[in-house]
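Note that one protein chain is taken out, while the other chains of the complex remain in position.
Think of it as A, B, C, D, E, F and G in the order they're written, each chain with its own count starting at 1.
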Amino acid sequence: MDSEKQVLFAGFGGQGVLSMGKFLTYAAMGAGKNVSWLPAYGAEMRGGTANCLVTIADDEISSPLTEHPGMAIIMNRPSLDRFEGKIKKNGTLVINSSLVDRLPQREDLNVFQMPVNQIADEMGSPKGANMLLLGACLQKTGVVTVEQALEHFGIIFKGKKESIIEKNREAFLAGVQYAKENW
Amino acid sequence: MDSEKQVLFAGFGGQGVLSMGKFLTYAAMGAGKNVSWLPAYGAEMRGGTANCLVTIADDEISSPLTEHPGMAIIMNRPSLDRFEGKIKKNGTLVINSSLVDRLPQREDLNVFQMPVNQIADEMGSPKGANMLLLGACLQKTGVVTVEQALEHFGIIFKGKKESIIEKNREAFLAGVQYAKENW
Amino acid sequence: MKKVLMKGNEAIAEGALTAGCIAFFGYPITPSSEIAEYMARKFPLLGGTFVQAESELAAISMVYGGASTGFRVMTATSGPGISLKSEGISFLAEAELPCLIVNISRGGPGLGGIQPAQSDYWQATRGGGHGDFQIIVLAPSSVQEMLDFAMEAFDLADKYRIPVMVMAEGTLGQMMEPVIPREKVTQFIGKPWAINGCKDRKPNIVNTLHLSPEFLEERNHVLGDKYKVIKANEQRAETYWTEDADLVVVAFGLMSRIVKKAVMEVRKRGHKVGLIRPITLWPFPVEHIKKAAETAKMFLSVEISMGQMVDDVRLAVNGKAPVEFYGRIGMIPSPEEIADQIIKLAEREGF
Amino acid sequence: MKKVLMKGNEAIAEGALTAGCIAFFGYPITPSSEIAEYMARKFPLLGGTFVQAESELAAISMVYGGASTGFRVMTATSGPGISLKSEGISFLAEAELPCLIVNISRGGPGLGGIQPAQSDYWQATRGGGHGDFQIIVLAPSSVQEMLDFAMEAFDLADKYRIPVMVMAEGTLGQMMEPVIPREKVTQFIGKPWAINGCKDRKPNIVNTLHLSPEFLEERNHVLGDKYKVIKANEQRAETYWTEDADLVVVAFGLMSRIVKKAVMEVRKRGHKVGLIRPITLWPFPVEHIKKAAETAKMFLSVEISMGQMVDDVRLAVNGKAPVEFYGRIGMIPSPEEIADQIIKLAEREGF
Amino acid sequence: MAKGKVRFHADECKACELCVNFCPKDVLGLDKHNINALGYHPVTDLLPDNCTGCGICALMCPDLVIEVERE
Amino acid sequence: MAKGKVRFHADECKACELCVNFCPKDVLGLDKHNINALGYHPVTDLLPDNCTGCGICALMCPDLVIEVERE
Amino acid sequence: MKIVAQRPESLTPAKFHYCPGCTHGIIHRLVAECIDELNMRENTIGICPVGCSVLAYDYFNFDMLEAAHGRAPAIATGIKRILPDRCVFTYQGDGDLASIGMAEIVHASARGEKITVIFVNNAVYGMTGGQMAPTTLLGQVTTTSPYGRKVEETGYPIRMAELLAINEGSAYISRMSVNNPANVTKTKKSIKKALQTQMKGLGFSMVEILSTCPTNWGLGPMDALKWLEENMIPYYPLGEFKVKEAL
Partner (left out) sequence: MKIVAQRPESLTPAKFHYCPGCTHGIIHRLVAECIDELNMRENTIGICPVGCSVLAYDYFNFDMLEAAHGRAPAIATGIKRILPDRCVFTYQGDGDLASIGMAEIVHASARGEKITVIFVNNAVYGMTGGQMAPTTLLGQVTTTSPYGRKVEETGYPIRMAELLAINEGSAYISRMSVNNPANVTKTKKSIKKALQTQMKGLGFSMVEILSTCPTNWGLGPMDALKWLEENMIPYYPLGEFKVKEAL
C-alpha cells in the first residue's frame, strides 16, 4: 500500500455515495490512518450528481484534493463519463453495471463490475446498494481490510436502529461475497 | 469688492438662515456672478443649529468652502460662540441682538447689531426676521445691491403666494430702512 | 440653455431625466432624499414611475426588475443604504443589468453622521457585495457634473451592461450652484436581452445562478474580460500642473476642488505641486498616476476618510515614490488646512 | 483528548461552544447551514440560545443585541448572507461589539454557485459595509483550525472589542477530518460596557450615531488607533521554504494546503519555491511578505477568485518584485495544476 | 364507460406512484423489470383496458410523464 | 375646589401652547415679554389663582416643562 | 380519441429536477396551463425565487427572471410598474416569501401591486436541506428544530393568506392544496382567478398552495400527501380569504 490513497465515489444524489465515502473514512481512521473526506456538495439542488473523495495516508495530508484519484467507484453512467479520464494511470475502476451501460474506453485501468441495483433489489434492500459495492471493493482492494471495516460498523452507524445496522452489514457482507466469487 | 466674497449665515434650525443664504445666492447669480450656496445640513435632526455659506465670485469658484468667511450673519448666541473666531481678519459680523446677549471679543471686526426678533414681532411678521436682517446687511455691505435683490424678488419666491412675497418684501425693506437709520 | 441654480441632488435627478430615465425606486435617507423628492414631483407630470420602496433592499430589487425590462432606471441612497443594497448590486453586476445607483455619501461606520464623507470608497470600488465583480464609479466635483455624470452613467451602463454608481459627498448633494441644462436624450441602444414578453422571439432569462462550477467560472471570465475592456477604455482623471510637480496630490469629488485651491495657493508660494483628480474611481486612473510617477518625488492622497483611495494610489505608483495620506472625517477640510499640510510636507522633504 | 471525525462546519460550531459561545443567530444557506443545525441540536441540551432568524439582516441584528449583553454570540452564513449583513457589521464595528461572524464562502457574484470560493476576500477585508472600519479575519486551512480559530476569534473579539470573521472555503466547511477537541473556556474578560440593566451603576448606552462631526471624527480615530494596534500585534502567517525562495507563492485557507503540496512537488524538481500562508487576512501579514520580498525574485498569489488578495500582496511588496496571479473560480485547482503553473513561471523567468 | 389511453415519457418518471395510487381503475403500476435513465422503475399500464381516460393520473403526476387520450 | 400650583422649567418651554389650550381653567399663557434660550416666549401662569392642580397641563406638555402641586 | 392531458405550451421540454413525488411539479404545470388557457404566454413574465424552484426559469416557456432570496415581489413591482399590461407573477416558497421576504410580500400586498403570487407552502426549507420554515408546524422535526418545533422557542407558524388578506391592497387571496385530484382542480381554478384579478387591475393577488416535500419530511410521496392532509390543512384552512370582484 502507498503512503497516500485517494478514492473517489460518484453517482446520483440519492445513491448513498457520500455515506459510502464516510464509511471508508471512519474505517480508515479506526485503523489508525490520517484521513479526510471531501464531498463535492451539490445538495442544495435535488436530483443532481454527488461525489466525494476520501484520502487515506500514513503521514499528514497536505492536500485533501486531487484530480487523479487512484481508485474510483462509479455508481452511474454520467459519473463514468465525467471521471473516466481523471483516474490515475493503471488505477482501479469499480462500476455499478446496473446503471452504467458501457465499459471504460481506457485500457490501463483495472475494472471491476457489479450489477449493484439488481442484486440489492433481489436482496430486498434497494437502499443497501452502496454497502454492497463497498463490501466488494474493500474485499478486492484492501484499502482497509474487511475486518477493520466490520470492527467499526457499530461506531459508524452509532445512533441508528439495530435493524438498520444489520441490513447494512448484510449488504456489506454480500458485497464481500460477490467480490470473492466474481472478481 | 474683492473677486471672491464668502458670507456665512448661522442660527437655529427654524430661523430661516438657509433661505437667507439662498436669497443672496439667487440675487448674486441674477447680478451675473458665479455663486455657490453650501449648507451645513443638519436637517435630519430637529432643533439643531443651521448655517450656510454663500460664495460669490467674478471667476470660477474653485472652492465653495472656507473656514474664514469675510462676513458672518449670526442669528443666535451659540452661533456667535462657534464662529466668532473663524471670521476673516477685519471681517464683518452682523448680529441678531434679540438672541445674542453678548458682543464679540475680537476687536478687529466691523460689528452691526439689530434686535431682529423684537422688530419682526412688532411688525407682526415673526417669520420675516431673516429678511429683515438680510435687507439691513445688503444695504450696509452691498455684497449685492438692494436694487439687484429687489429685482429678483419675484424669481426667488416663484410659486409662493403673492401675500407672502409681499410680507417678505416689507420685512426686507424694513431692514434696509433700519440699516440706513442705525448702522 | 440658460443656467439654473440647483441643488446637487436635484441636478443628479434632472440629469437622469434628461438621459431618459423613466423610473426611480428608492428609500429616503439624508443627505440623498431630495433626489427621490424631485422624482416624486416630476414623474407624475412626465409619465414615469416613482416608487418609494419599503426599504433599500426592495428598492434595489425594483431596480433589478426595472432594469431587466431594458428601460433606464435608477435608485439613490447614502452609505447604510448601499450596504443594504450590496446583495442586490452583486446580482445586478452578474446579471449585467445597466442602471444608475447614486451614493450621496455620509460619515460612518454604523449610523455615523450625516456629514459628508468619502469613506464608502472601498465599498464602491471593491467589496460592496460578495463575489468577483466591479461597477463603474463616477465622482463628480460640481453640481454641473452631478447632472452631466448622471447622463454619462446611463450611457456607460448601457454600453457595457453594467451598473454605474455616481458617488458624491453629501455636501455636493446639498449645495447649490448654477447649472446648464442639457438636451434630452432620445436615442438608446437596443436591448434584445430585455424581459418584456416573448412575443415573436424565444423567451429571455435574467439569472445569476450557475450551479455548474465550469459555467460559473466561464461567467466570471466573461465579466473579467469586460472589466479589462473598461479598464483599458474608461479611466478618467483631470490633471493640473503635474508636469513639473515634485508633489502630486490625489483627490476626488468636491474634495478635489478644495485641494485645487490649496494647490494654487501653494504654487504661489513657490512649491511645485500638482493635482490628479480621479473622475472614475473604478476603473481607477492608473495610467494618469503612473505617468505622474515618472517624475514626481512624492504623492499625497487627500480624502474625507481614514485612507482608502490611498491604496489605489500606492498600487498605481507601485513603489516608485512614497505615497502619503491626509484625511478628515465628518467634515471637509478647508483649502487653508490642505495648503498647510502640503507646505509642511514640502518643507519636510525640501521641495 | 481523543480525535473525532468532524465536518468543518461542525468543528467551527464545536469550537464556538468550547469558547463559551451561548447563542447562535443565523439563517440557513449552503454551504454553511450545518453550523446552525449543529447549534440547533446542541443548545437545547446545553441551555444556550439558538434562534433561526427570519433573515440575515435579522440574524446580524440579533447578534448586535446579543453581543451587547456581553456574552459570546455568533452567526454564520455564506457570501450573499454577508452582503445582507454588511450594514449590521458596520454597526457592530462602530459599536465595538465583540462577536464571531462565519463566512463559509461560495462562488459569486449574484446567486452564483455553492462551490468553494475566496472571492469574498475584499468584502471581508475592506468594503463589507459603509464607512471606515475593519474586522479581524481569520482563514483556517484544516478542520482542526476551524475549531481552533473559532476559539481564537472569540478571544480576539473580546480583547479588542471587535467583530471577528472566520472565513473558509465551502469545501472546508463540508469536508471531514479528525479533530482534537479542546478544553472548555471558563474565564472571560469583564465587560463593564455591557447592556444588562443599570443596577448599581449608571446606564450604559450602545450607539453608533454621532451627529457632531467632531465627535464622529474622534470616534474614527479611536477605531483607527485600535486598528493600528491590531496591525502591529496580530499579523499571522505561516511560511514554508521562503528563506532561499526565488518564487514565493501566497495562498490562504484550504487553497494553501493544495499549494503546499504543489510547492513540495516543484521543490523536488529543483525549483526554489516557497509559500506564505496568511492566517489573518486582516490584518494582512505585511511583515511576512516584506521580509520575503527582501530576497524573492517574484511572488505569485494563488486564489479561488479573479484576483483580490493579490492587491494586498502588491501593497506589501511595494514594487520590490513582480507579483503574478493565478486563480480559478467555483473549483479548487488541484496540486498538479498549481505545480504546472509554478513550473511554467519558473521556466519563463529562469529560476 | 369512456375508453381511454395513456402514454408515458418513461424516461422522466420518478416512480413516485402518485398516479398509481390515484388512478380509480388501478390501471397503472411500476415496471419492476425496467430501470430508466434516472435509475427508477418507470410507470407502465398494467391494465390498459380498464383506462377510462379520466386524466386523474396526469393531473397528479408531478413530472408530466403521462399523456392521456379519451374517445 | 382643590388648590394647585404650577412651576415651570421655562428654559425648556417651546411655546407649543398645548398646556395653554388644555388647561381647563385658562391659567396658562405665553410670556410675550420674555424669550428663553431656545428663542421662544415661554409659558407662564397668567391666572395662578385659578389653578386647581389638576395636572392636565403637565399631562399634555411634551417637554416636561411643568411641575404641578396640589393641596 | 381526443387528448385530455398533455404538456402545456407554457412549459419547455426540460425535465424537472424535483425529487420524486414533489408537488412543485404539479404546481408548475397548473400555472403553465392557466397561462395557456388565458392565452398570455407571450405576455407573461415570471419570477422564480431562491428555493427548490430556483430553476423554474428553465421550465417555464416565457420570459423569466431569477430573484434574490425573498425579493421577488419587489422585482415584480419594478417590472409591472414599467410594463403595466404584462402579466407578472412570482413563484415563491415559504422560506422565500414568509421568512426573508416578509417585508416585500406585505408591502406588495399593501400597495395593491397588480401582480400574482404563487406561494408554495411546504412547511420546510426544501432546497437547503430541510430547515425550519416560518410555516413549519408545531412539533414538526426539521434540521433546525431537531426536537420538534416548540412554541416557547420559535413561536407559531405564520398563516400568510390570513395575514395578507388584512391589507386593503389585496384583491384576491386564497389557500389551496394539491393533495388530491379534487384539490388540484380547485387550485388551478384559483390560480386562474388570481391571474385574472391581476389583468383586471383589481390589485394584489396570491394563491397559497400547500405542497409536499417528501425528501425533507422523510416520507414517501403518498405518505407526504397524507401528512399534508392530516396536519397542514387543519392548521392552514383552505378557501378564499379575499375576493374583490371589481373596483
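Simple rule for what comes next: a residue touches a chain if its C-beta (ideal position, glycine included) is under 8 Å from a C-beta of that chain, and two chains touch if they have at least 3 such contacts.
Predicted model, so just to flag it, every value in this text is computed and none were measured.
J.: Looking beyond the chains shown, say which of G:Ile26, G:Ile158, G:Met206 or G:Ala224 touches the absent one.
T.: G:Ile158
J.: Which listed residue (D:Ala58, D:Leu138 or D:Ala245) would be found touching the missing chain in the intact complex?
T.: If we include the chain that is not displayed, D:Ala58 is the one touching it.
J.: Provide the residue numbers of chain C that touch the chain removed from this figure.
T.: 27-30, 33, 36-37, 40-41, 44, 50-52, 54-56, 80, 110-111
J.: Pick out the residues on chain G that sit against the missing chain.
T.: Touch with the absent chain occurs at residues 99-103, 106-107, 110-113, 134, 151, 154-156, 158-159, 162-163, 166-169.
J.: Give me the chain F residues in contact with the hidden chain, please.
T.: 4-5, 12, 14-18, 21-22, 40, 53, 55-56, 58-64, 66-71
We take it that only the chains that are shown with their structure count from here on.
J.: For chain C and chain E, what is the smallest step count along a path of chains that touch one another?
T.: 2
J.: What's the minimum number of touch steps needed to get from chain C to chain F?
T.: Minimal hop count between chain C and chain F: 2.
J.: Considering only C-beta pairs in contact, identify the chain pair with the most of them.
T.: Chains joined by the most C-beta contact pairs: C-D.
J.: Nearest whole angstrom, what separates the Cα centre of chain B from the Cα centre of chain D?
T.: From the centre of chain B to the centre of chain D is 54 Å.
J.: If you average the Cα atoms of chain B and of chain G to get two centres, how far apart are those centres in Å?
T.: That pair's centroid distance is 61 Å.
J.: Return the residues of chain G touching two or more other chains; collapse runs of consecutive numbers into ranges.
T.: 18-19, 22, 54-55, 66, 68, 127-129, in rising order.
J.: Give the residues of chain C that touch two or more other chains, as numbers and ranges in rising order.
T.: Chain C, residues with two or more chain partners: 57, 87, 91, 114, 207-209, 211.
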